[in-house]
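Take a look at the structure below.
A single protein chain has been removed from this complex, and every other one stays in its place.
In this document, chain identifiers A and B correspond to the written order of the chains, with residue numbering beginning at 1 in each.
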Amino acid sequence: MNWDFIMKYLPLYRKAAVLTVKIGTAGILLSVVIGLVCVAVQYFKIPVIREITTAYIEISRNTPLLIQLFFIYYGLPKIGIRTNAAACGVAGLAFLGGSYMAEAFRSGIDAVETIQMESAYSLGLNRWQTLRYVVFPQALSISMPAFMANIIFLLKETSVFSAISLMDLMFTAKDLIGLYYQTTESLFLLVVFYLLILLPVSLVGSLVERRLRYAGFGT
Amino acid sequence: MSDPVLEIKHLVKRFGDQTVLKDITLTVEEGEVIVVVGPSGCGKSTLLRCINALEEIQGGEIRLKGAEVSKTSSNLAKIRQRIGMVFQSYELFPHLSVLDNIILAPTKVQKRSKEEAKEEALALLSRVGLREKADSFPRQLSGGQKQRVAIVRALCMHPEILLFDEVTAALDPEMVREVLDVILGLADQGKTMIIVTHEMQFARAVADRVIFLEEGVIKEEGSPDQFFEEPKTERAKEFLKTFTFERKRSRV
Partner (left out) sequence: MPDLGLEVLLKGKNMARILGGLGVALRISLLSVMISIFAGILMGMLMTWKNPISRALTRCYLEVVRIMPQMVLLFLVYFGTTRIFGWNLSGELSAVIVFSFWGTAEMGDLVRGALISIPVHQYESAAALGMTSGQIYRYIVLPQTVRRLIPLSINLITRMIKTTSLVLMIGVVEVLKVAQQIIEANRMNSPNAAFGVYLTVFLLYFIACWPISMLAGALEKRWR
């Protein structure tokens, strides 16, 4: 192992990791918003928009992020929709993640039994109040494991950003392998940095899951 | 005499092509306790669910002090505030403490102040002997305790009528009593109630009027003494026999 090489290129990796985390965070936040909007539309059964969200979810879940990114980054500019690579990365991740988040939230809402809603209605709560005070808090804790899994999944998916020439960790590693043939060192740094990003998230995820199971509601 | 609290006229309820309630007409006066009995599947629970507009109805009308109760009415939430309902499976909200379960609707729906709602909730909890459970969560309570909390939750909304849907059916036998005692107490206070139950002795003690429902039709209706001592219809006699038969055997 060539430690000089590692020390020399550490800052480069750090910069790349920051980029990965930044775009990842922005994309994930946006996908949570999209997910919430989608389940709200489906919960309130808003006509037409509901069909659109269903179609969106199917399309988003059945195509790979890499292809989505290629289309957004190389395809859309040809019809006049032009943005920079970072914005494309965020948009692509949000397009993919929105449907996964929607599914996570939806399964949480589905798991809340109808009679719970009926008992809220019988107290005079309206549909919105029932969602806000009764269904949503329960659904949130039920969908927590799926939600955490989605965050890990989306952070992992950021590894394809190099394809639209974002200088992320994969890009940096591939670049260094191509330039200097320091394959072992480059790959070592790649693994270490992904561990640094994903291990804490994974730990938080299992912690949350354990706490939820421990405090399990049960009626 | 004042106007009736609840008027049901020619109510029809269908699920698909199956008619569950056929032409039900029933009037409930202020302070009256009505007990509905009948074999399982006779439509007792469906009747309560219709009164609370949890089910759409296919014919007739239900009026609460003149206001129409219907699943399609625009001020449905307003009407439901005036009708309290207690379910067989308690349906406390698992993510809220006992106190928060009780004051959720008074503060969010009726916009009452938190302090006032809390004060009343605690007073009601004391009355059912659960004052010290105010900060517990539903999962920490026994079935009987949960059901008493559910009753308090309904009471705290000051409903004009209370509906009880087989509230002791899911309870262990030794917990049935504590819940029924609470309901008896409410009857003494003059609350207007419709109670669906399988506890015949309790029914007799609490009811002002007994309704015998079978196959979606009110087959018989009368005072508890009359209904339990000398039922008029064959069907009611047979129905009551299933209970006496059990009792005779247990005496041997």
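Rule of thumb we're sticking to: a residue touches a chain if its C-beta (ideal position, glycine included) is under 8 Å from a C-beta of that chain, and two chains touch if they have at least 3 such contacts.
What you see is a predicted model, and the numbers here were worked out from it, not measured in a lab.
Considering the whole complex, the hidden chain is in touch with A.
When the whole complex is considered, the residue among A:66, A:86, A:115 or A:167 that touches the unshown chain is A:66. Touching the missing chain, out of A:8, A:82, A:132 or A:174, is residue A:174.
The chain that is not drawn here is touched, among residues A:21, A:49, A:140 or A:163, by A:163. The chain not displayed touches chain A at residues 58-59, 61-64, 66-68, 70-71, 74-79, 152, 156-160, 162-163, 170, 173-174, 177, 183-184, 187, 190-191, 194-195, 198-199, 202.
The criterion applied here is as follows: only the chains that are shown with their structure count from here on.
Interface residues of chain B, counted against chain A in their complex, comprise 52, 54, 76-78, 80-85, 87, 89-96, 104-105, 108-110, 138-139, 146, 153-154, 157. Those residues of chain A lying in contact with chain B across their complex are 115-116, 118-126, 129, 133-134, 137-138, 141, 216-219.
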